[in-house]
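A single protein chain has been omitted from the complex, and every remaining protein chain is retained in its original position.
So that you can tell them apart, the chains are marked A and B in the order they are listed, and the count of residues begins at 1 in each.
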Amino acid sequence: MRAVLSPRRQQRPDEPAKRTGSAALAERVFRIRESGIVVVLAVFVACTAAVQPRFLNSANIQFVLIDTTVFALLALGETMVVISRNVDLSVGSVVGLSAYLATSLFGQHPGIPIVVVFLAGLGIGLACGIANGIMVAAGRVPSLVVTLATLYIIRGIDILIVGGKEVVAQSLPSAFLEIPKATVLGIPDLAIAIAVVIGIGAYYLRTFRSGRDLYAIGSNPEAARLAGLPVGRRVFTAFAVSGAIAGVAGVLWGAQYGTINSTAGTGYELQVVSAVVVGGVAIFGGSGSVVGAALGALLLSTISSALYVLGISPFWDQAIWGFLLLLAIALDQTITERLTSALRKRRTRHA
Amino acid sequence: MPSLRGRPLPDLLRPALRWETGLAVVVILILVIGSAASPDFLTGNNLFNLGLSNGEVAIMVLPMTLIIISGEIDLSVASILGMASALLGVLWNKHWPMPAIFVVVAIVGLAAGAVNGLLVTRLRLPSLAVTIGTLALYRGIATILLGPNTVSDFPTAYTNLGVNAVPFTGNDLTYSTLIFIVLAIIFGIVLHATPFGRSIYAMGASPEAAQFAGIRVKRIKTILFMLSGLICSLAGVLWTFRLDTAVQNNGLGLELNVVAIVLLAGVSIFGGKGSIIGVVLGVLAFAGIQNALLLTNFNQEATGIVTGALLLASVFLPNAGRFVRRLTRT
Partner (left out) sequence: MEVARLDAAESQPGSRTDAGEGQPVLALRHATKSFGAVRALVDGSVELRAGEVHALLGENGAGKSTLVKILAGVYQPDSGTLEVAGREVALHGPAAARAAGIAVIYQEPTLFPDLTVAENMFVGRQPLRSGRRIDRRAMHDETAAVFKRLGVPLDPARIARGLSIADQQVVEIGKALSLDARVIVMDEPTAALSAAETGRLFDVIRTLRDQGAAVLFISHRLEEVFTICERVTVMRDGSHVLTSDLAGLTAADLVRAMVGRELAERPPEAGADTPGDPVLTVDRLTSEGVFTDISFTVRAGEIVALAGLVGSGRSEVARAIFGIDRYDAGSVTVRGQHLRRASPVSAMAAGVGFVPEDRRQQGLVMDMSVEQNVALASLGRLAKGGLIRASAERAMATDWAARLKIKYGRLTDPVSMLSGGNQQKVVLAKWLGRKPAVLIVDEPTRGIDVGTKAEVHHLLAGLAKSGVGVLMISSELPEVLGVSDRILVMREGALVAEFSHDSASEEAIMSAAMGQQVAK
């Protein structure tokens, strides 16, 4: 005879509304980070232009766009690294080293094709990136420590090589210096080119297995390993690419400023990380896009420009970046925690 | 068998045996090579200069050690130094009395550390990320305070603290070195012999077990960050007096040196391990290397190479065997 079963646990009405509520919330949150940047940007521009119409004249817009190009490029490489739950702090030093070494080629080898100079910059950056990549992928040391060290090693090498010298604009071919200045319909060619590169980067990260693997690795490193993804190889590649991009960015830096000494690129890593995080790339990896990061770079440049136009001292820049970075990290964490705890509570309640 | 306080000596020495011994050998090597390379190396005068140029960094190393042992990190130390320096300059310009300035600077240092501590313990943000942010924020505040200006007219009574030797000790001891020695002794006792120090090791080695043993992890970590803030402010004051200059980029980049020394000292980046003896040796090794570079006319601004290389060595060497194996496998 069948045993008398005790009453089933209470039939609890499902709460589909709440469940889709939190799912929708999660999606909304992640879309917000990026469309949010656009909104913030628009609002910011509008407010500043209202106070100071000069902000929106074409010369200023061009200036902001050009100013952004180097950072947007750096943001592309940095995003790949951060998505995989790492960080590359050496990019500023790579920019500096590449800027000097590549542009001094013009003086040493007059008539050298500009393309070759760019390739040289790329090569220098690639070498640095490979060094970073090997140490992070094979060693069990946080990428922050490794790239903090290479930040200083590469800067030191730069100082040793450069000493008190500098590359001056006169030694650079005018075609090279024109690169940032060329415009089409009022928009700098360079900005368009960078936008295209960012688009390519975004496409790669979306459409190729190696790109998606980076997201998986950042989202859940243990699960990635268990799933058999080549974690070491992917992380190495991300650092190598970040370095190569920084190398190219260095050459562009040289074209933009014309005068390159041993201080080129100092402090850029912090701005790039700020731009990336503000642009919606989670500091713990797994989500975010290069487009968002580029927009973050644009936002930061816009803020700098706005401060200048409004007559506020540019000395406020760094404090603002720092504050924004903290805000972005804190928001990121709080949102994730809220989501997780809301899920956990609901899950056990249904048990 | 000789013993100290009921403990056989070999047992006492065992934890110190491995990394610190190697480090002591390195220090001795540096002394030997240095004095061979240059007759000035071991003179009192040179030691004095060593104290001058490394005193503030050495002082900042001490609270950083506790923070890293507890499982966190503070990259904003140099920015707090800069902020304290800027504050000192700005308030002095406004003709505040120096004692009042000291109080304000101390409070601001504590507050800066408290912000770090609260963000890490209450919002549960990783200290790595937080202190990168505050590194920028505090340096930014220093920049806002001073702008492009420098303040250089501090009274000699105070700037002498930066450049003169401590009276009655011969001519070789800087105030910063003295402060370092005193603090090192205090920190050493606290870390190695008090419940507070033991708790720091526990929470670094095993955060959950520490909590389950009733250790107030959040409170202690916040205290450590505040302590760091206070001491870095002190370092900022010393730095400003030594150079007789308050400028926004005072101490720029020093956080790397501080972290490098702590890791060089055998303190594990993952927390739970390390000793003050190692830290003192690390400071000596680092200062010795800097000095050797100086005496051999190595470009001072490029010493970052050496610091960075030391940093890498100190984190990879302990895992050297594992590292090579993984390289050859992948």
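What we mean here is this: contacts are C-beta pairs under 8 Å (C-beta built on N, C-alpha and C of every residue); 3 or more make two chains touch, one makes a residue touch a chain.
These numbers come from a predicted model, not from an experiment.
Colleague: Would you indicate which residue among B:32, B:100 or B:189 is in contact with the undisplayed chain?
Modeller: Considering the complete complex, B:189 is the one touching the chain left out.
Colleague: Pick from B:23, B:50, B:210 or B:289: which residue touches the chain that isn't shown?
Modeller: B:210
Colleague: Considering the whole complex, which of B:34, B:162, B:229 or B:272 touches the chain not shown?
Modeller: B:272
Colleague: Out of B:159, B:199, B:222 or B:303, which is the one that touches the chain we can't see?
Modeller: Missing-chain contact among the listed residues: B:199.
Colleague: Sort through A:88, A:158, A:213 or A:269 and give me the one touching the missing partner chain.
Modeller: Answering carefully, the residue with contact to the hidden chain is A:213.
Colleague: Mind pulling the subunit B residues that touch the left-out chain?
Modeller: For subunit B, the residues touching the absent chain are 5-7, 11, 14, 189, 193-195, 198-199, 201-202, 205-206, 208-216, 272-273.
Colleague: For subunit A, which residues reach the chain that was dropped from this view?
Modeller: 1-6, 8-9, 11-12, 14, 19, 22-23, 25-27, 30, 206-209, 212-213, 215-216, 218-220, 222-224, 226-229, 282, 286-287, 339, 343-351
Here, only the chains that are shown with their structure count from here on.
Colleague: Mind checking the centre-to-centre distance between subunit A and subunit B? Centres are C-alpha means, answer in whole Å.
Modeller: 31
Colleague: Given the complex with subunit B, which residues does subunit A contribute to the contact?
Modeller: Those in contact with subunit B are residues 134-135, 137-142, 144-146, 148-153, 155-157, 159-160, 163, 232-233, 262, 270, 273-274, 283, 313, 315-323, 325-326, 329-330, 333-334, 337.
Colleague: Can you list the residues on subunit B that touch subunit A in the complex?
Modeller: Checking each residue of subunit B against subunit A gives 119, 123-126, 128-130, 132-141, 143-144, 147-148, 248, 253, 256, 259-260, 263, 269, 299, 301-309, 311-312, 315-316, 319, 322-323, 326-327, 330.
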